[in-house]
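One protein chain is absent from this view; the other protein chains keep their places.
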Amino acid sequence: MSSNAFGERFRIVTFGESHGPAIGAVIDGVRPGVRFDLAEVQREMNRRRPGRSDVTSPREEEDRVEVLSGVFEGKTLGTPICLLVRNRDADPSAYEALRDVVRPGHADFAWLAKYGIRDHRGGGRSSGRETAGRVAAGALAKSMLAERGIRVVGFTREAGGVRAERVDYDEIERNPMRSPDAAVAERMREAVLAAQADGDSVGGIVEVHALGVPAGLGDPVFEKLDATLAQALVSIGGVKGVEFGDGFALARMRGSQSNDAIGPGGPVTNRAGGTLGGISSGAPIVVRCVVKPTSSIAKPQRTVTTSGEPTTVSVEGRHDPCLCPRIVPVAEAMAALAIEDALEAQEALRSS
Amino acid sequence: MSSNAFGERFRIVTFGESHGPAIGAVIDGVRPGVRFDLAEVQREMNRRRPGRSDVTSPREEEDRVEVLSGVFEGKTLGTPICLLVRNRDADPSAYEALRDVVRPGHADFAWLAKYGIRDHRGGGRSSGRETAGRVAAGALAKSMLAERGIRVVGFTREAGGVRAERVDYDEIERNPMRSPDAAVAERMREAVLAAQADGDSVGGIVEVHALGVPAGLGDPVFEKLDATLAQALVSIGGVKGVEFGDGFALARMRGSQSNDAIGPGGPVTNRAGGTLGGISSGAPIVVRCVVKPTSSIAKPQRTVTTSGEPTTVSVEGRHDPCLCPRIVPVAEAMAALAIEDALEAQEALRSS
Amino acid sequence: MSSNAFGERFRIVTFGESHGPAIGAVIDGVRPGVRFDLAEVQREMNRRRPGRSDVTSPREEEDRVEVLSGVFEGKTLGTPICLLVRNRDADPSAYEALRDVVRPGHADFAWLAKYGIRDHRGGGRSSGRETAGRVAAGALAKSMLAERGIRVVGFTREAGGVRAERVDYDEIERNPMRSPDAAVAERMREAVLAAQADGDSVGGIVEVHALGVPAGLGDPVFEKLDATLAQALVSIGGVKGVEFGDGFALARMRGSQSNDAIGPGGPVTNRAGGTLGGISSGAPIVVRCVVKPTSSIAKPQRTVTTSGEPTTVSVEGRHDPCLCPRIVPVAEAMAALAIEDALEAQEALRSS
Partner (left out) sequence: MSSNAFGERFRIVTFGESHGPAIGAVIDGVRPGVRFDLAEVQREMNRRRPGRSDVTSPREEEDRVEVLSGVFEGKTLGTPICLLVRNRDADPSAYEALRDVVRPGHADFAWLAKYGIRDHRGGGRSSGRETAGRVAAGALAKSMLAERGIRVVGFTREAGGVRAERVDYDEIERNPMRSPDAAVAERMREAVLAAQADGDSVGGIVEVHALGVPAGLGDPVFEKLDATLAQALVSIGGVKGVEFGDGFALARMRGSQSNDAIGPGGPVTNRAGGTLGGISSGAPIVVRCVVKPTSSIAKPQRTVTTSGEPTTVSVEGRHDPCLCPRIVPVAEAMAALAIEDALEAQEALRSS
């Protein structure tokens, strides 16, 4: 019954429903004396925020973060940090029509089987809006990692069948798809808008790199760094798979190809995606997530009512026709939380 | 510093090094009064045990499980169950040559960066032998799930480039590759043996199905059932990615294709692989893991010594040329542990 | 680094500094569909609230609780419940004089040794104001226990050397000392006011009874019900010891006196205070906490500055001359949280 916490040392608990009063996060386990810059947190929130381009939902949320505790005179106190975001553009009446309908692809059916009760307004806690708390907390993790020279950067590797072939980190925030390849960014956008025009949506792949991660992070059995990252990333709504380094392509290789030779500084190639035996090797962490097409589509779909009667539903309203661009900052946040947590563990192990 | 536990309610801690005195698991959180059949546990151990065919390591381990606590007159007491397996065919001298060598593809390099100390004998705790504790504990989970009508079954979907096209559960244990498709089992085996003859190894894909899982398992945010399964499976050495349902193929679909229509009993198709919003939907759980080629190969590889000098290594000794057949029972065990844990949580949530 | 959570199943995280923007709690692990009555929560907050009599601090706090998540149409959703209380009568300037002084009896000295940084305003998170979050969360626990027929009631057994000899639950809320014995309530109050007039403070004993607790709660080793209650109660600032049933008097008994005879319904006497082997026996839980005299006193005391210079301090300001009356609702809250958590565990163990 405790599904809303992540991390062991840099530990967050998130709360909030999509159309309730507020969403937020409590971070318990931040060291004392860490510089806390609210502007950095707000910048990450703005990256996740809807209503910023024609490929994202037009819901208008200011997503202004308020710090309720744990920070004093610009520094962390070592006590829990509560970050709060009020829901502003909550429009529950828009959801009245969906009160008794089970939307395909959404949590609705399974949620009712689980809880027997729900806040139907925008999916309640199963809404993607839940990720605002993750991004707020992840922003602090990113900032703390940056002070150790660790950078976490995500982008849309593929969307609507269009794939980025080259990766230029500087390009990512210049286009609404967060493509790292300027040459395909516009084609990605068009693929998304074309699907939307058909009352449909598209899937894609989000990739995250973590650069500068020192060797030694992650625990060798159940909390391998890649295992924790896998949980972190698959826990994002819409992510249906994850792969590290060469990932699924490894199935068709031989050991003599897939093993990275080792030099004095560690692996000299990076087919493994940054870990050895689940522990970081010093090479960049490379992980890809498959993102399913947005479940909310205007096209009519076969479904049932909450009482089990067959019906048809067209999910109108404010939705992202492709989740990738907005999942990018969420995936970065989750990766940062997992890595910061592993870093804290390793510093503890080596302290004394 | 606590990487050796898995699960919140049906919680295991495993221990043991490959060539130390013993390996095992303590299960804390088993209900009282559950039938405990040691023969069932032993049967699962035997499935994981090496030395059973020409596609697995010839290490001779009896892997006999001893129950040290928590069971009385054939039933669980509700107290911790300690399951112990002595290491018999430990041959540390065989590893003396590797004391100062960092094996490519293995944990060695990262492990030293983490701990600064290691048991070099067969990888110590980073050895695949560590999974014996998982299988012992998972056997009880499987047995408890079976009593609720839930079956967890794994198989080799692909190995050495040979793919099983049809799935016949009855076929799996009839061939050493654990292929569910009799038509390709022998070709899989030949691909593995051919690589081995070259001093090499192959990768593959292991797939796990969980049948009869009721709707409602999994928690909606960080502990989505698929997120927990992702951690569980990626925590197995050699697994470098995981996908649910249609997985990475979803990247190229539209929402109107990928959404499973809903009928009164739940999803009528199963592209989602058994979850909605991370909560089980009542459809079968379908998950695939990519397994990298075995890291230990006879072919010479470039690497360094533990003091950083360049060298070359040929890893002779007793190794599996393809990990898939032996990962099958481990993947089943991990899936069973994750599902049993989620089932306990859901029964708790709905009790009163 | 994670000190702000309590409970395993009915799990709370509290946050907030005494003179920061707000304090509160997130409760993760409340079942879905539980009636949530904000008025009941507010009533408990009012019991803890300062400024209500001449034996408590005159700080003026409305302590109005706002529910930010987890409740919908009067019922719990099964998602985290965030309860927020804004700090209103924060008067940080009053604390400017104490910025560089280490107050005797308070956390100041140890806090600086721990964190190297602090919010000096009213003790920051080490203030008794931190307990507001506990009481808010505990109010829900009390309400859920009440629905199972379990009542948690606390009172001042002794204060300023005056001891309540009889216990009438109905009397407790009728006098400002929360004495259960009308005959001594006024004498207790006078003892407190006399100390205050001397620029001093007094200690006392708070006792908590839990009635209607079914047999079987608590786990038999480290989480014995009394062990958990001991942690819960000693975690309240000012509590320096705890005893169950006949407590320290048992040191001078013989087994033939101290053992409670057992009848078909359980113990027929209650020297053990409601547990056997750490598991509830069905008899009332009886626990007493010793409360030290309030550390903040007007009398000058020898101490040091934060830079280690000897000095003298008189702690003026708004303080309780005796902590007992305000600790009563906090002790009830902590006992309720511990018992509700154990009840959830037991219902889970027996579900299926």
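By letter and in written order, the chains are A, B and C; residue numbering begins at 1 in each of them.
The definition used in the following text is that a residue touches a chain if its C-beta (ideal position, glycine included) is under 8 Å from a C-beta of that chain, and two chains touch if they have at least 3 such contacts.
Because the structure is predicted, anything quoted here is derived from the model rather than measured.
Trainee: Counting the whole assembly, list the visible chains that the omitted chain makes contact with.
Mentor: Contacts of the unshown chain, counting the full complex: A, B, C.
Trainee: Where the complex has a chain not shown, which of B:Glu44, B:Asp119 or B:Asp260 is the residue touching it?
Mentor: B:Asp119
Trainee: May I ask which residue of C:Pro104, C:Gly212 or C:Pro284 touches the chain that does not appear here?
Mentor: Of these options, the touching residue for the absent chain is C:Pro104.
Trainee: Give me the chain C residues in contact with the hidden chain, please.
Mentor: Given the touch definition above, chain C has residues 1-6, 8, 14, 102, 104-111, 113-116, 123, 125-126, 130, 158, 161, 195, 198, 200-205, 214-224, 226-228, 230-235, 237, 240-248, 250-264, 266-268, 272-273, 275-282, 290-297, 299, 301-304, 308-310, 345-346, 348-349 touching the missing chain.
Trainee: For chain A, which residues reach the chain that was dropped from this view?
Mentor: For chain A, the residues touching the absent chain are 9, 31-32, 78-79, 220, 344, 347-352.
Trainee: Applying the definition given at the start, please give the residues of chain B touching the unseen chain.
Mentor: Residues in contact with the chain left out: 1-5, 8-9, 11, 13-17, 20-24, 26, 28-33, 66-70, 72, 75, 77-82, 84, 114-119, 124-125, 344.
Definition applied: only the chains that are shown with their structure count from here on.
Trainee: Line, ring, star, complete or other: which one describes how these chains touch?
Mentor: Looks like everything touches everything, fully connected.
Trainee: If you average the CA atoms of chain B and of chain C, how many Å lie between those two points?
Mentor: Their C-alpha centroids are separated by 46 Å.
Trainee: Measuring centre to centre with CA averages, how many angstrom lie between chain A and chain B?
Mentor: 26
Trainee: At least two partner chains per residue is the criterion; list those residues in chain B.
Mentor: 220, 348-350 - these are the residues of chain B that touch more than one other chain.
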